[in-house]
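Notes to accompany the following structure.
With one protein chain held back, the other chains of the complex are shown just where they sit.
Let's look at chain A:
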Amino acid sequence: MTRRLTASLTMVGIFVLIGLDLAGDPPNPYRAPPFIALGSGVAASGGFCGALPD
């Protein structure tokens, strides 16, 4: 067995994760934020490992 197997398994796993997520919570492009945060006038609101819960 080579890394071809494990690398392929990783990619399959990622696409399965995305697929299952899309089935439950599909994104809505009409609610997308402005292209770039800088200069958008919109407060940053994404989750981050350094942030306490808000």
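In the analysis below, contacts are C-beta pairs under 8 Å (C-beta built on N, C-alpha and C of every residue); 3 or more make two chains touch, one makes a residue touch a chain; residues count from 1.
Throughout what follows, contacts and distances are computed from a predicted model.
Hidden from the displayed complex is a chain whose UniProt protein name, among "Sugar ABC transporter ATP-binding protein", "Phosphate transport system permease protein", "YeeE/YedE" or "RNA polymerase subunit sigma-70", is "YeeE/YedE".
On the side of chain A, the interface with the absent chain consists of residues 1-11, 13-14, 17-18, 20-22, 24-27, 29, 31-54, using the contact rule stated above.
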